[in-house]
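Note that one protein chain of the assembly has been removed; the remaining protein chains are unaltered in position.
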Amino acid sequence: MFREILKRLLLAFPTLLGVTLVTFLVIQAAPGDPAELAAGVPRAGADTGRIEARLRAFMGLDRPPARRYLEWLEKAATLDFGPALDGEPVMDKIVRALPPTLILGTASFLLGLLFSIPLGVLGASRAGGLLDKALSNLLLVLYSVPSWLAGLVLILLFGVRLGWFPFQGWRSPEWHEMTFFQSLLDVARHSFLILLAVLLPGLAHDTLFVRQAVLEEMDKEYVQASRALGLPERRVLWGHAFRNALVPVLTLVGVSLPGILAGSVILEQIFSWPGMGRLFFQALQGRDYPVIMAVTTLSAFLVVAGNLLADILSVLADPRLRRHG
Amino acid sequence: MIRRVPFLLLTLLPPLLWGGCSKQEEATPLLPLNPPGLFAPRPKDPSKVAWERELVLRLPSPPSSLNPLFVKDALSAAVAGLLYDSPFDVGPGMEFLVNPSMVESFRESPDGLTFTTVLKEGLKWQDGAPFTSEDFLFTFSLLRDKDVPVLLLKAGLDRVRKITAPDARTIRVTFETPSPGNKWNLLLPVLPAHVWKPVRAGDPTLRKSRKALALARHPVGNGPYRLARFLPEEEVVLERWEGYPGPRPAFRRITWKVIPDRNAALLAFRAGELDALRVPHPADFLALGRDRALRGRAVLAKGDTWTYQFVAWNVSGRNPFFLDRRVRLAMACSLDRKSAVEKLFHGLFTLCAGPFHPSSPAADPSLSPIPYDPARAERLLDEAGWKVGPEGWRRRTCYFSPGEKGGWSLEPRPGAEARKATFSFELLLPAGSTATTNLALRWKDALARLGIEAKILALERSAFQMRVLKSHAFDAAFWAWGPGVDPYTSEDIFGSRGWPEGKNLGGFCDPLLDSLYAEGAAERDPVLRMKIYRKICRRIREEQPYLFLWYLPDLWVFRPDIRGVGFGPRGALGFSPGIQGWWAAAGEGRD
Partner (left out) sequence: MVRPREIAGAVLRRPAFWPLGVYLFLALFAPFLTLDQPIFCKLHGRYLLPALNAFLGLPPPGPLGRPGADAEALLEKDPDSFALWPPFRLGPTRTYPEVLAPPSRAHPLGTDGAGRDLFAQVVHGARVSLFVALLSGLCAFLLGVPLGALAGSAGGWTDALLSRLVEVLAAFPSFFLVLAVMAWRGPDVLLLGILLGVTRWADLFRFTRAEFLRIGEREYVLAARALGMGPLRIALAEILPNAWGAILVPLAFLLSGSILLEAGLSWIGLGVPPTIPSWGHMLRAAHAGLFHAPHLLWPPGAALVLAVLSWNWAGEALRKGRR
């Protein structure tokens, strides 16, 4: 198994390289010159041609694309993503977008796990009963609601109509005047609606997944054997069925990892949430290729890391897998 | 399964009942619109002004920069304008203003070539260093430096023959040729040389180095406010600078909150978090005006701007449809703009007859917007040769020559082959713009009744901008222009010199118009000049290079204690004094 993991690690590099190359090529094929876009709509009397020429030189766009790609790659290897096309270092922009993204991502990830596991197991244990049927159906309905639609509805009900929660940004501008606990509460209030919007479909999916995994285990003979041996139901459920269902659940954990940083583009637009999704979308509009490449590389890295993590965790959870090396 | 259905209904019903009730607000009367007190200038008696008041405003997107040289949009310019004061400015009537708190005297030489400015004594920057003519010269050198990616670069700066600073308070600028535009090229922000020279030594672009970035966060200006805090994506906070030589800044603090979402901004105002908010959409404006929660807590304000929205016709030969003047006129008759203004924009837009607003001296007051007349449109189209074909769409034989210099034409040309063209054109608009899309959809149906097919193409904003401004790859496109400081600036839009690199979007080249513009530029007598621009107005009206839609209003809501607001051709901001003229009445409180 460790050989597998090593193979995976080695594969990660060409994967990431491929991602950066494809991204760069797609951007190059895009219509729209970042310098022209940055110059914007010409104002009265403006000498647009020269403004754009200067911007082009400033952005380094007067060099051939191949050279730009290789230079970017060189610096990216040391995690220096260089300056964005407006001069500010890309890392600065990412670091600024990181806290709101992490808050949303980590909170939804942890809360998701926290709720989906017990709920899923509960559903599996009462499979076929009224509670399970109602729960499964409710979850399926929630799973069918995209997070951004849930966000719109939540904004309308709790933001516009009731005014209970703010629905834009991740903290009030007065945050620096608040004490630590006040600012925590402030962030919590701002995050509530968007977190709910992200959680509802995500939680539904995860719970259904866990329930399914545990149910499949419950079908197996060893469960009946344990029951026949007189073990209490709870022990059978948690100690055996769930333990064995852990592998697919951990796969789920690993696969959800990139979601922490993914940031839904639409949701962040609706909530004016200054996360990575919005950063990416704005970069897309401005053809800011250093930012676009940095974000796609990071997200690809997380996918690879997430898969690797899932594999490692699976192996740790289920020693049987180790032998298939 | 059958049990699931009522369950579904239960979950969907409450939101349906609750969220759907939006029509009862029609009956409530509007908040006061343009109350006279709103425009009252600051009184001489200081006790009437609430000096400790804070002003909270909204930015729809983070400011592109706080450095006036790198500023792109009007709102960022407004913020930068509070930090940096310059010797010259634009007044509410688009007139050239000399800043009395900075300039002692301003002289134009009789031949119109040399302008001498004498600064006041004792001018300082916010860090205490003196403001001298050196700063002006330094900023000018930045503009001419090809390494600095300045967004303000004007073609007119090439016409500066010489710029000197005979002493620390005098600036002398000499131009090559006399022109009404010369004065306007003096309208530059001024950066402190003593702060930026050291940065320039290590970073010629002034944007890349750590020092430059740090300066961007903590700028040194000379305006009425200094930067207290800048959190991109969240807020910009400005504080009153007591050392400001001009009239005392009226607010202790001005906070700009970055609120990208329109609905969130409306709610923020309703909740009392904002003191003034620009509300570009008429439906939202009226909804706020009828909101019961705002009774007595807000007033509405509306000013007419000279910004006009239009449809640009591509007449460069890319398509044969709009080459004939009569067709363009027919298109103008085909759109019921009056009904659109009433239905889609609640009567708040003003119909537009030409590029110069009726209140501008350059406009011809006898010209009125072309009325909706589908019968006339049909006649014009038939006259122009676009006859209704058997399928119902209009067709005409046109001539197309391939290649670079080729294109469509209505008359036979050597090398051109005759083709039967069906009147089917692409109408370009930016994606996500609901109001324009609604208008386009309604117009499409009206055009179909005339036998014309309009294919609506909604492009992503940047791609849209590029296609209209740069590659001119469109048949017809929605666009808007704001007013220039002087009518001569419209030559870039309607004159041949604006094609293809300038603001001439559709390739409209008319020799008569070009000669009129040349006349206007050469004419020194102001009354005669305006006569020439009126002729230009009439010519544009005849030729219809654009389908002029309407002038956009500037719609705002304010807290009742805000005063000193003024509306100019660019709206409430974009001219002097702008926000600097606002003040809060003492003793009235915020709500």
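Per-chain numbering from 1; labels A and B assigned in written order.
Operating definition for what follows: a residue touches a chain if its C-beta (ideal position, glycine included) is under 8 Å from a C-beta of that chain, and two chains touch if they have at least 3 such contacts.
Everything numeric here is computed off the predicted structure, so don't read it as measured data.
The hidden chain, counted over the whole complex, makes contact with A, B. Interface note: of B:Ala40, B:Leu143 or B:Ala435, the residue touching the hidden chain in the full complex is B:Ala435. Within the set B:Leu329, B:Leu459 or B:Leu505, the residue that contacts the chain not displayed is B:Leu459. Shown as candidates are A:Phe58, A:Phe81, A:Trp148 or A:Phe242; the residue that touches the absent chain is A:Trp148. The set of chain A residues touching the chain not shown comprises 11, 14-16, 18-19, 22, 26-27, 29-32, 136, 140-141, 143-146, 148-149, 152-153, 155-156, 160, 208, 212, 216, 219, 262, 265-266, 269-270, 280-281, 284-285, 292, 295-296, 299-300, 303-304, 307.
Panel shows chain B; residues 1-2, 12, 15-16, 19-20, 22-23, 262-263, 266-267, 281, 283-284, 286-288, 343-344, 391-393, 431-432, 434-435, 437-442, 444-445, 448-453, 455-460, 462-463 of it touch the chain omitted from the view.
The rule is simple: only the chains that are shown with their structure count from here on.
Inter-chain spacing, taken between the CA centroids of chain A and chain B, is 38 Å. Here chain B touches chain A in the complex through residues 4, 7-8, 11, 15, 18-19, 64, 72-73, 146-158, 181, 184-185, 205, 207-208, 212-213, 229, 231-235, 237, 255, 257-261, 263-264, 267-268, 271, 460-463, 465-467, 469-470, 484-485, 489, 492, 501-503, going by the rule given at the top.
For chain A in complex with chain B, the touching residues are 31-33, 36-42, 44-51, 53-55, 57-58, 83, 86-88, 96, 134, 137-138, 141, 153, 155-157, 159-161, 163, 166-169, 171, 173, 176, 269-272, 274, 285-287.
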